[in-house]
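Below you'll find the structure I mean.
One protein chain omitted, others in place.
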Amino acid sequence: MTSSPCLVNSPNGHIPASQRIPAIARPFVSPRALKTLDAVEKFVEEECIPADAVYNQALGETTQERFSAHPQIMEDLKAKAKQLGLWNMFLPRNHFANEGAGYSNLEYGIMAEYLGRSLTASEATNCAAPDTGNMEVFAKYGTEEQKKKWLRPLLDGEIRSGFLMTEPQVASSDATNIELSMKEDGDYFVLNGQKWWASGVGDLRTKVFLVMGKSDPTNANKYKQQTVIAVSSDTPGITIKRMLSVLGYDDAPHGHGHVYFDNVRVHKSNVILGEGRGFEVVQGRLGPGRIHHAMRSVGAAEKALEYFLARVNDPRKRPFGKQLSEHGIMLERIARSRIEIDAARLAVLNAAIMIDQGDAKHALKEIAEVKVQVPRMLQEIVDRAIQAYGAGGVSQDFPLANMASGARTMRIVDGPDEVHMLQLGRNENKRGKALLSKIEAQKQKTQALLKQYDMEEKDILQLDRRSGPSSKL
Amino acid sequence: MTSSPCLVNSPNGHIPASQRIPAIARPFVSPRALKTLDAVEKFVEEECIPADAVYNQALGETTQERFSAHPQIMEDLKAKAKQLGLWNMFLPRNHFANEGAGYSNLEYGIMAEYLGRSLTASEATNCAAPDTGNMEVFAKYGTEEQKKKWLRPLLDGEIRSGFLMTEPQVASSDATNIELSMKEDGDYFVLNGQKWWASGVGDLRTKVFLVMGKSDPTNANKYKQQTVIAVSSDTPGITIKRMLSVLGYDDAPHGHGHVYFDNVRVHKSNVILGEGRGFEVVQGRLGPGRIHHAMRSVGAAEKALEYFLARVNDPRKRPFGKQLSEHGIMLERIARSRIEIDAARLAVLNAAIMIDQGDAKHALKEIAEVKVQVPRMLQEIVDRAIQAYGAGGVSQDFPLANMASGARTMRIVDGPDEVHMLQLGRNENKRGKALLSKIEAQKQKTQALLKQYDMEEKDILQLDRRSGPSSKL
Amino acid sequence: MTSSPCLVNSPNGHIPASQRIPAIARPFVSPRALKTLDAVEKFVEEECIPADAVYNQALGETTQERFSAHPQIMEDLKAKAKQLGLWNMFLPRNHFANEGAGYSNLEYGIMAEYLGRSLTASEATNCAAPDTGNMEVFAKYGTEEQKKKWLRPLLDGEIRSGFLMTEPQVASSDATNIELSMKEDGDYFVLNGQKWWASGVGDLRTKVFLVMGKSDPTNANKYKQQTVIAVSSDTPGITIKRMLSVLGYDDAPHGHGHVYFDNVRVHKSNVILGEGRGFEVVQGRLGPGRIHHAMRSVGAAEKALEYFLARVNDPRKRPFGKQLSEHGIMLERIARSRIEIDAARLAVLNAAIMIDQGDAKHALKEIAEVKVQVPRMLQEIVDRAIQAYGAGGVSQDFPLANMASGARTMRIVDGPDEVHMLQLGRNENKRGKALLSKIEAQKQKTQALLKQYDMEEKDILQLDRRSGPSSKL
Partner (left out) sequence: MTSSPCLVNSPNGHIPASQRIPAIARPFVSPRALKTLDAVEKFVEEECIPADAVYNQALGETTQERFSAHPQIMEDLKAKAKQLGLWNMFLPRNHFANEGAGYSNLEYGIMAEYLGRSLTASEATNCAAPDTGNMEVFAKYGTEEQKKKWLRPLLDGEIRSGFLMTEPQVASSDATNIELSMKEDGDYFVLNGQKWWASGVGDLRTKVFLVMGKSDPTNANKYKQQTVIAVSSDTPGITIKRMLSVLGYDDAPHGHGHVYFDNVRVHKSNVILGEGRGFEVVQGRLGPGRIHHAMRSVGAAEKALEYFLARVNDPRKRPFGKQLSEHGIMLERIARSRIEIDAARLAVLNAAIMIDQGDAKHALKEIAEVKVQVPRMLQEIVDRAIQAYGAGGVSQDFPLANMASGARTMRIVDGPDEVHMLQLGRNENKRGKALLSKIEAQKQKTQALLKQYDMEEKDILQLDRRSGPSSKL
């Protein structure tokens, strides 16, 4: 790496990431994290981003090729990242002092922003979904045997994993609708049903799936009917029926699978946390993951803005005799983007701190806010950048088209915006009755004050119309 | 076709297209066009839309396959369309009484709305870009020889054509920037340079390219430097370097090519209209094409709304115990979409009438308005429909994801929104000085009236503060 | 008037209104209406707009003054308008051949656009709300006695009228909630209750109120419980408790009153149409009124855009050394405004034609669309114009601040947007089930076609993962 062109600490006045943290977040970042942050930025800009296009081309063209590929460049990046100590930063130190790299959610958040600029960086540092959430699950709830079998190789980046929750036939944004059947048969569960948007199942290296099913469909408590179980990917009866595309992209080799379960037998020792505790497993998993997504989205937005800025300064692009950067409309969009990204970042960091100071449950409101705010922001900013590029912007020549697909999809992943809005709205609405009372009490006090200050109660606007209006005409 | 399920005139109360034309447009539509319109609707809904997925699957998977394919189902659709008299409706009767089907731009517009609902319908009725524009060019400006060689087989749907204008190295939204060199060499022009976003070049059936180049680079009038020439697609020296993707889609088999010209010799008899008249050729081509795009977009938006409506009534999708159609937020988006589509349609139809009553030049303002309004509308409405589908919406299971790509791209095709906005803004701004004078004259008249009605000129709000304000404290 | 500066037909190239009608609307406008239209434009620009500020200043300052004033300039304008034949243009010829000026709703619509540019023009031409709607009611449903007593002087501009429907204690956007009690007592109704937003009651010249009350509260049909009755404004028991302001403006002298009814006795001969038919009366009244509002709003938007254009060409306003019109952001907003106004106008005109070809019921969808689309458009455009003026824009020095108040309020008047959106959404949603069936049928046909064309049914994306994925690592 010593021979890399020094892109980020160049003499062109680049200010390192550690010095660009919002002032309000600084008290929460340790000197060690600051140092790592700068290393992450350098690794992403100098190693990962140049590798992105190489990795993508190495995947090949047909579906069969693309979901069987495992380009060598990824292993080389992983080796570099490990050597630099950029590995497993996502596991927060308050809960996973031993397994992870020892950073807080906030500290990892500001690093994830840089990972979000590259297609390859998250996997290269072993911080890629759905492995991150799955590792958290194993670390938190796994038996020693499960940890040995799955967590260890995941932490080492030797295998990958899938997460299977959503189902095609039901409205999965409401997880109580989930139907995949888990029937007991002695020491085994027998699984039957379908999953889709099964993230990670496309990859040949994926060895384990976390699957949520309905093990106790008649339980009176509808949040106790589900169980999560770890399923070895080579268990008979599992068929990856097809891979789903996302606005034209296949996200190979990891991808999003439509998976059929046909009498898949899994030993009960693979149950996570306990039968009937599937909801608990899944909910603990979501909070930090949303923060990771959100901070990567902030990073992606910064990258889109950088491309935008580069374009308007491209000396070859001078429509109507003026550099694009001299068109006021472009500067206005850049300014708006700057404002929106900075606002989004603060919201995510605040949510991360809330998680650090308690847990994801503690930060429900903040996470929901971020879940709505950030993807919309990213979609908007990528869209603006594309527009500045004209036709080039929608083509494969720039990363923006692919980013647009991811950005749009973020508004749906982990529950569409509307679900989070509804939850936020209902939560706020709880204050409604108390506020009605407060405002009423304030009005009464106003009446008392009017009396106290001897101000006539009559409405000063009252008109007398009884005395012949016609007389005036 | 008699065995087709009757989708559009079914007893479920479907009102045929001819009866859903906006009241304000009716005086402009002949009874014959009304009848054709209903036939188009029926053909699109019952034949083309079901064929869309078949056609797409038949194209294959690799680039090489997809750009060499020519699925039989398309020829079968074309045969049906011809038999139904649904052929070449795009050629307006006022200019092309002989070549086309004899409809006005407005009449074709309301038909194009239905073509826009399907991937296959435009080609099936020989109304697909860029052939439509190219046929207009040949019909309007072509020599007899050119017509015989290119126009006839195009009108018959036997060959296809490409249009090559945009270049990768310059800001092509300003067409004076175009650089492809055309040097005279006896009776020939020798072409050197690159084109991209060359629509139609991917297709094996494409036999002719219309190419704009710079034949007279030192002409003092920068609108006289260009020439358009018809180039046989198998002329030596032409290389299709690669096909460009559009937000993840390749639009095969027609596609968007990046094409190199390396000493391509073309006989001067292929020049269109005349040397140095390239601008004239190109400009006449754009107006109606924009109307076609716009009306197809209106149709696409209607289709997206139909999918939206179908989804919120899907009995299996009941998040939180309520049908989606019972969620007020969904109804509000549906209503908003209804308003926006209807407004857009009126704008396009009005522009079409302007073209019918004069020509595209006559309708510059109206076309520019439509060019900006319609793609944004479509993008928004497709986006809303996708959101109602959740993850399914971005997948290949519904046409919405593909439509999103097309919708977004429409904001760039034929010049990005900003170019049209700038042109519209400048045009409006011409009135500025006259308006400043008018407002000034109105103010002076107000002064005269105040005097006439004996109203004091003093400002009634004037305050006297000189007499010791302190005295009041 | 011969001495007026010729503002609108000046040699600066002004194109008269009759030549700026959208092409699509022309078949619906008679030569007589075209001539009147130009006369309206001239009257508004040269007489009314200069009079606006004079009229406003003549009203005085205190509430008592402002709601007792009746400036002479208004009577002078009315005299001029009558002389020019610009009187009662609002009464559509298909229903009121005798009473009105003989124009269609569409023809009056394009005139109303010009009236909407001035504070005084509507009243000056006897086309001001709520008199217009009230005159329609009397003309359509009134007895001969009622016509003689109220309609005649209203048509002659000798008296004014009020319309009293909304009540402060209930959600009046749903008119079945209305509570003002009408108890029979022999030949009389006795009215008790409150009304607010009683338009027109502030004016001393207002002689009659149309009041909707609940006369039959126990009727099983909740649309038969209401009666509309004409009440002489000097009937004992009526108190105008206060006048309501609208975002800081009092809209004097007509205004919006909060009115108390305390045992107000009204003879039954004043009932309109019949007891229990209040809904019928009120609903017939609303449609055309919404079109009038909408077209005036289009005119107001044009005026705001004219002020915008004048400002950016003001030679004294050169922030940062550039004329405002050279700032791209300003031109972009002007272009956007142009697009939005033109789209709104077409929507209103189309709705007007629907009414002309049937009645308001026939045009429910179109009216609801316009009711939502137009006020938002106006609010947005006035807001942009204000921004171009900076602080001046919010002050009394330009008409924009006052227009902003009216524009915002339009989104609430005659039912807030949300009510119309809900109605539109529900109406569209009726198609949902049929569309679900259609799409299902199309999918089935696709399956049949795949079979017919011998295309394998297998999903080409299927992956085989059972054969040891680990072997590849």
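So that you can tell them apart, the chains are marked A, B and C in the order they are listed, and the count of residues begins at 1 in each.
Just so we're on the same page, contacts are C-beta pairs under 8 Å (C-beta built on N, C-alpha and C of every residue); 3 or more make two chains touch, one makes a residue touch a chain.
Predicted, not measured: the structure shown is a model, and the values here were computed from it.
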From C:Gln72, C:Gln169 or C:Gln444, the answer for touching the chain not displayed is C:Gln169
Only one of A:Asn88, A:Gln373, A:Gln387 or A:Asn402 touches the unshown chain, namely A:Gln373
Per the whole complex, from A:Val201, A:Ala344 or A:Met410 the residue touching the absent chain is A:Ala344
In the full complex, chain C touches the hidden chain through residues 61-63, 166, 168-174, 177, 196-197, 244-249, 316-320, 327, 329, 383, 386-387, 390-397, 401-402, 404-405, 408-409, 411-413, 416-419, 421-422
Note that chain A touches the absent chain at residues 4-5, 7-8, 10, 12-14, 22-25, 27-28, 45-46, 49-54, 57-58, 61, 71-73, 305-307, 309-310, 312-314, 325, 328, 330-336, 338-339, 342-344, 346-347, 349-350, 353-354, 357, 365-366, 369, 372-373, 418, 420-426, 428-429, 431-439, 441-446, 448-450, 453, 455, 460
Where chain B meets the left-out chain, the residues are 63-64, 67-68, 70, 158-159, 201-202, 204-207, 233-234, 236, 238-243, 257, 327-330, 332, 459-466, 468-470, 472-473
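Keep this in mind: only the chains that are shown with their structure count from here on.
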Cα superposition of chain A onto its copy chain C, rotation angle rounded to the nearest 5 degrees, comes out at 180
Sorting chain pairs by contact number gives first B-C
Separation of the C-alpha centres, chain A versus chain B, in whole Å, is 36
Cα centroid separation, chain A vs chain C, in Å, comes to 46
Where chain A touches two or more other chains simultaneously, the residues are 63, 327, 329
